[in-house]
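Note that one protein chain is taken out, while the other chains of the complex remain in position.
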Amino acid sequence: MSGGYQYVVAAYAVIWFLLLAYVVVLGARTARIGRQVEAISRMLDRRERTGGDEDGA
Amino acid sequence: MRRRQLMALVRKDLRLELRTRETIVAMALFAIVVLAILQFGFGTRDDDLTRFVGGLMWVTLAFTAVLGVGRSYVAEREQRVLDGLLVSPVPRTVMMSAKAIAIFLYMTLVEVLVIPLVGIFFVKGPYWESIGWIAIAALLANLCIALSGTLFSGLALFTRARDLILPVLFLPALVPVVIAAAGATHAVAGGPHDMSEWRGYCLFLLAYAILFALVSVATYDAVFDD
Partner (left out) sequence: MTPSSTTDSTTRIPGERAAVVWGIIATVLVVTSTIGVFLVAPEDADQGVIQRIFYFHVAIALASLVAFAVACVAGILYLRTRNDRWDDVGEASIRIGLLFSVLVVLTGSIWAKASWGTWWVWSDPRLVTYLIVVLIYAAYFVLRSSAEDDRRMRYSAIYAIAGFASVPLSFYSVRVAESFVHPVVFTTSGANMPDSMLIWFVVSLAAMLALFIALLEVDLVGRRSERALRRLALRLENA
């Protein structure tokens, strides 16, 4: 009985799509964290180059 | 000691209100306006809205409750009474009980007006015989409103946009109360008289009240933990 089959597919498609979207959002946040890590390590590099003895970490 | 504190706080609240009469009048007026709007919205289409009496009554009262609960702390804030109270050694649960009692009384007073008005506006069948049952259900619903309203208005109190936050927090939690209270009213006034239905809804309202009383008592201290 294929009457209504498109509804079942639609329901599961909606579920998968929204879950995927959520995972993408999580991934974006991870990327942002990665960028912050980059920025901080660059800050540290600059700190080391421009003068030695300040107590850093 | 506790009971005296409680009575003193309640008397303070009521005295403030009765002296200014702001909140009660505002609530009553608001309820009448909502009823009138509903009358215009629905009544022009159909003269006999008996079937919907439960919903019409409790939609009106739910919004009126939000208004009343939202106001219940305003008087104190404006008069800096709240700070004085917080410094005093009054346990928070006593404060909460006083608030809840005040809200309960406000709602009851407004309903003395609203319940007859609903009968006049919307019901073309037997209504006045069942008014006792309607009143009992209303009192139970008021208990629910008082208990949950005190909690949510406490949460909304110190937040930005307090007046917008309260409806957003309070109304979804009121939905079960509206469903049950409207159902109970409908069971005795909206069509064939069904006491077992009324009883079922009233028991539910009791359960709601007990549950929210427990939650409030358990968490109310944390609301004012400043």
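Here the chain labels run A and B in written order, and each chain numbers its own residues starting at 1.
Please note the rule applied: a contact is a pair of C-beta atoms (placed from the backbone, for glycine too) under 8 Å apart; a residue touches a chain by one contact, two chains touch by 3 or more.
As the structure is a computational prediction, the values presented were derived from the model and not from experiment.
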item: On chain A, residues whose C-beta touches the chain left out of the figure; value: 1-5, 7-8, 10-12, 14-16, 18-19, 22-23, 26, 29-30, 33, 36-37, 40, 43-44, 47, 54-57
item: Residues in chain B touching the chain absent from view; value: 148, 151-152, 155, 158-161, 165, 168-169, 171-173, 175-177, 179-180, 183, 187, 194, 197, 200-201, 204, 207-208, 211-212, 215, 218-219, 222-223, 225
